[in-house]
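Missing here is one protein chain; the remaining ones are kept as they sit in the complex.
Think of it as A, B, C, D and E in the order they're written, each chain with its own count starting at 1.
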Amino acid sequence: MNTCPKKQPQSPDRAQIDDLVERLCASYADGIGVNHSEGLNLPREAEILELLHDLVELIFPGFAEREAESADTIRFSVGDLLIRSHHRLTDLLCRVFRYTCKTISENCDCKAKAATVAGEVLAELPVIRDVMKTDVQAAYEGDPAARNKQEVIMSYPGLRAITIHRIAHALFTRKVPMIPRMMSEYAHRITGIDIHPGAKIGRAFFIDHGTGVVIGETAEIGDNVKLYQGVTLGALSFPKDACGMIIKGAKRHPTIEDDVTIYAGATILGAVVIGKGSVIGGNVWLTHSTEPGTRITIAKPDLTSEKKPRP
Amino acid sequence: MNTCPKKQPQSPDRAQIDDLVERLCASYADGIGVNHSEGLNLPREAEILELLHDLVELIFPGFAEREAESADTIRFSVGDLLIRSHHRLTDLLCRVFRYTCKTISENCDCKAKAATVAGEVLAELPVIRDVMKTDVQAAYEGDPAARNKQEVIMSYPGLRAITIHRIAHALFTRKVPMIPRMMSEYAHRITGIDIHPGAKIGRAFFIDHGTGVVIGETAEIGDNVKLYQGVTLGALSFPKDACGMIIKGAKRHPTIEDDVTIYAGATILGAVVIGKGSVIGGNVWLTHSTEPGTRITIAKPDLTSEKKPRP
Amino acid sequence: MNTCPKKQPQSPDRAQIDDLVERLCASYADGIGVNHSEGLNLPREAEILELLHDLVELIFPGFAEREAESADTIRFSVGDLLIRSHHRLTDLLCRVFRYTCKTISENCDCKAKAATVAGEVLAELPVIRDVMKTDVQAAYEGDPAARNKQEVIMSYPGLRAITIHRIAHALFTRKVPMIPRMMSEYAHRITGIDIHPGAKIGRAFFIDHGTGVVIGETAEIGDNVKLYQGVTLGALSFPKDACGMIIKGAKRHPTIEDDVTIYAGATILGAVVIGKGSVIGGNVWLTHSTEPGTRITIAKPDLTSEKKPRP
Amino acid sequence: MNTCPKKQPQSPDRAQIDDLVERLCASYADGIGVNHSEGLNLPREAEILELLHDLVELIFPGFAEREAESADTIRFSVGDLLIRSHHRLTDLLCRVFRYTCKTISENCDCKAKAATVAGEVLAELPVIRDVMKTDVQAAYEGDPAARNKQEVIMSYPGLRAITIHRIAHALFTRKVPMIPRMMSEYAHRITGIDIHPGAKIGRAFFIDHGTGVVIGETAEIGDNVKLYQGVTLGALSFPKDACGMIIKGAKRHPTIEDDVTIYAGATILGAVVIGKGSVIGGNVWLTHSTEPGTRITIAKPDLTSEKKPRP
Amino acid sequence: MNTCPKKQPQSPDRAQIDDLVERLCASYADGIGVNHSEGLNLPREAEILELLHDLVELIFPGFAEREAESADTIRFSVGDLLIRSHHRLTDLLCRVFRYTCKTISENCDCKAKAATVAGEVLAELPVIRDVMKTDVQAAYEGDPAARNKQEVIMSYPGLRAITIHRIAHALFTRKVPMIPRMMSEYAHRITGIDIHPGAKIGRAFFIDHGTGVVIGETAEIGDNVKLYQGVTLGALSFPKDACGMIIKGAKRHPTIEDDVTIYAGATILGAVVIGKGSVIGGNVWLTHSTEPGTRITIAKPDLTSEKKPRP
Partner (left out) sequence: MNTCPKKQPQSPDRAQIDDLVERLCASYADGIGVNHSEGLNLPREAEILELLHDLVELIFPGFAEREAESADTIRFSVGDLLIRSHHRLTDLLCRVFRYTCKTISENCDCKAKAATVAGEVLAELPVIRDVMKTDVQAAYEGDPAARNKQEVIMSYPGLRAITIHRIAHALFTRKVPMIPRMMSEYAHRITGIDIHPGAKIGRAFFIDHGTGVVIGETAEIGDNVKLYQGVTLGALSFPKDACGMIIKGAKRHPTIEDDVTIYAGATILGAVVIGKGSVIGGNVWLTHSTEPGTRITIAKPDLTSEKKPRP
């Protein structure tokens, strides 16, 4: 016989819930991994994404938004986006500056600093857009499968990672804590490309496929550089000071000069220099510098080839 | 003393915003990276995802939607999804055809072409579903961790990438611009598996783990092929014509015959043929063809093993 | 002349739609890849994500939610989240238990089992949180780029993957079907890190960058272990029984003892043991055990370096 | 000087919140005005509105939904809406039947009753639609301002109130508790027209303007009746039984025969009969029956007219 | 014993659903009350409300939107709102013009007409705003309970109804079908005030409380007029032509000259003139004109007052 849904699913036992609440709250008491609690209200990922969405819309207008725009009247929506971005960025900056300062006194000037930095970063957007045009061109020319530039903008993960990196880097160079890293990890998540916001990257940069690419904090990349999936520009070891403490910010990642191509799976470690125009082959593992115009390929690996027995 | 929130956060300086608006709008004037502006309204990613969501629901009904369905009455929701998909796909196709034609004259027949292609692609859905059943079976049999087929459908990234690929490929073979690539990049983003929509893939295809897999535009894959994470089926070089221009669409990726298994990290480059039933070992780097039934493994690498000194 | 939008886009042909509906419904008749149809209503991904969102909020409160909380009154929202999670988890568990039992009789006790398991898993949250604190600490100490622990929690994909793994593992050890795998595949999707929910992982575990990491079902990892991107802890072959059937659950993945570091791209296969304090170098391919305190690096690969000809 | 936002707004005092929680929970203990608490889960208004939205869409398709439909293929969305409505209505009915029965035993047949009633009510939709066509016609003919019938359907509050009433009445006549009243109060809220779901209303019914109209539970209205705003068809007194208890359901409201017009503000009280073709003037207060074909108007009221003094 | 949720709620019987679908679709075949079906796609209420929301935001900026604006930079959001409103209004106008013309030929100029009217109506917004300022002032002065003008704008239903009326009237005077009426019925719904969009209303108009107010299509209202709840400015009868057909648009509602006050519940019917400065008392029923400066009150009604017997 068909019966009615019965009573509500039995709620969890009150004693059990009470006990769990107590244990969790006790665990929060040291403040580790607890946001918002003491008035320190760090950015949440959703806020970072909203901001990024608007900034990317300003760089490549029309790709995310539903409403049509005409060239004639687009400046109103541009202005609107800029003002909204200014407010949001100022607010986020203020919160991370305050967290870092740990000064919550009436007299801190985090707010003024936040507004200044927000203004500077927004003022860089036209510059970033101009550089991005060279990135688009590089992808279009570098990939035989690319039919036109719109397709590159719409769908290439490499381009998306670089767009976000250039924004994050503008924040990083102004010593903004946390936000640049949250941005680059977002790019990492949606593209598999992990570029530390500290990396310096030139014009006309192209990453094809991209999954597994890692570019470290002190890497420097010239113009017209092209990377394939799985390339690592990493650190060999971490320089330490006399006391054995890691020296933060010390140069420890490669410098890639102009016009270099690095094929899939290559690993370049340490503060080496890959000379202008070099070509690094797939799967190469490199921990020393190269002269300009060098072509390095992995030696033919020894393969064992055998005829499979008939089952 | 506790005080009120003060005045609104100071708005950005009007002169600064005005200046930025002018600079950005000037930068848009060349039309590079600007959608919607001149009446050309390319697809946005959100539209592609809505369409894909519905098509996947038609292939594996009930996995994404909230409302329960019975076998008896499911045809109403199937019909509804088909009609909605037809409208959406026709609209998207019309826009990309127009963009490609650049003919915005009254007399273009992009719309008729769009409706025809949309009809053809939808008519392929039952065929795609039948092939997908063999893919599900292959995953279920190929992974000892798979407890049942529903689990495969619900959670295997390989299966998701293949589902989207089969839809994108149906569009690609009808010469639809941009949309197939947007679909495949979406699959790439959520799975780390980058299959160009041009690749031809047979029945019972299984990719395990999948992160970092790259399958190129002219790759051809037979039935019962199994790939692991990090496998690349790439191009060794791009064939060029007499003038040195890359020949678009020329065969430049591997052909994998039936019953081949390729282990993690293997790289196969160029228009080679991996013979039926071959097994390619992990990390193998291969730029030549193999006979059917060949087993290729990387030669034991030389490892340096040392006892770490006591600190 | 500017004209009005014309008639609605022509609807698809009725006969075509009718035919497609019939073909698809016929294809569903075998029930393969059809959820909801016969009263079996498996979890959908959206439900898993809602649950995970709440559980992660309980472990690191304040990072996802909008509303501010004070330490004083946070217990109300903690209790609320716990109760909601209990209901949702019980409901999901009940459905997967029923699916597995295939007993839909009035007398099954799936519901009771579901409530019990839900209670047990929630009761483990404080323990998981305590272990996670050591993971945060390990990331903070292990990455010179980490400026503070909040940044680790907010943005490190490795930490996110481990958080989800520890929840999924708590379900896996209670023989919950499907849900743990859906959780781990979600973590895989957003981080590129693929940890099977069966893997046993100790305290202070750190994965840097992470893309491409694969950790198999029967892997065991001690305390203070550190992995870089692209590391595989996989199976060499699948143990089979006398009849040649794969033995499910048999140990086939590595055991990593305490204090081991494994660098990027290393592959360790089979039920080997990597001894306490070992260091495995980048790209190493290892299928045998190591003594404690061993440092293994790939032998200098033979590189071919040539000067590129001037163009 | 411009300063940062300070600490989080001070949370409310913990002791105060604890105290309030205790007082409120103590107040809930008698169960008055508490839903969900003891497993009795009554409908919520949002659920009623979702159901109504779908039912009205079935009666006047296309007025609420975004997606276009063609006559050729509309049956798929109609079927889909019917199935969804059947599920929702069955669920809601089951809950109110259970609440009324107060029998939560395993053996109640509320579910079967709910499914039966849901089926019956849906089966009445075509009939309701046919009657609604006469209502639309009556509004179109009765209002000189109505330009076409679509306008009536889109914007006339009277029509909306009647549509909802006819659905609510179909539930009321099947002795469904609570839901019909929730529906009619929703109509009341958005139109100012308060029709008890028990009222029996004939074909071609038109209410103009409508605000303030009240039609009681046992009112009966023939065909071609027209009401203006502020008309009350109420009860004069409540019939009581020998013990002085109000007799529920006893006839206490007017019967309005065919072809009657009642102008704004008229009040008709008690179980009187307004004969066929009568016309009741504005503001009339009537507590007795009228012969067919009677015209009743308020006697010229005495007005005091004076010239205002110049200020 | 506690058991699992059983099978899905039995779906409705397939035969029943099929039958209902057929009956409903057959009923739709005459096209009555069916939108979208033949390519005629009338506005939906949700679209009207989105448009109204934006237009009201332009008149009283900041009351509905979340984001703060400064006077300095508000012009960007104003421009953005204007452009969006222009697109939406043009689209809606085009659809209703086409519906009215019933000409779906390639050569209709509905689109051009729509763009022109949209431009004209938007160009009237500053004028409407200036008149609205006098309405706000009138409410502030006329209601002793009004503490300041912001409160009037935020919460007075009379002001909201008038705002919407002034927009709807701007459309009505340009012979826009359906949309003005949909707007005024929306105002009616949320305020209980029913002003036909054809009514001509002067400056500094104030309606207090408002519920039940009805103002007919050809009513004309001067400056500084004040109405209370329940006032009707209606038609006494509908002028007919020689054939007995109602003459559409003929003057049939009152003209209220400047500086008139009409108290609650008063009813004024027919094309009468209420002279400048007159005061009409509560509940007065008036069907003739008054001289300027007349004060009309209802004669003391005869009340029957009796002492209730002690129970």
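To be clear about the criterion, a contact is a pair of C-beta atoms (placed from the backbone, for glycine too) under 8 Å apart; a residue touches a chain by one contact, two chains touch by 3 or more.
Since the structure is predicted, the reported quantities are computational estimates derived from the model, not experimental observations.
Residue-wise, the contact with the chain that is not shown comes from B:D109, picked out of B:D109, B:D241 or B:E306. In the complete complex, the residue from E:V96, E:C110 or E:L125 that touches the missing chain is E:L125. Contact between chain C and the unshown chain involves residues 2, 5, 10, 67-69, 73, 75-80, 82-84, 87. Although one chain is hidden here, its contacts on chain A can still be listed: residues 8-12, 14, 17, 21, 68-70, 72-73, 76.
Along chain D, the points of touch with the absent chain fall at residues 9-13, 16-18, 20-29, 32-38, 41-46, 99, 177-178, 181-182, 185, 188-189, 192, 194, 196, 198, 211-212, 214, 217, 230, 232, 234, 238, 246, 248, 265, 267, 269, 277-279, 284-286, 290-291, 293-299.
In this text, only the chains that are shown with their structure count from here on.
Annotation: 22 Å between the Cα-based centres of chain A and chain C.
In whole angstrom, the spacing between the mean C-alpha positions of chain A and chain E is 52.
Shown for chain D are the residues in touch with two or more other chains, namely 2-3, 5, 8, 68-70, 73, 75-76, 78-79, 82-83, 87, 111, 115.
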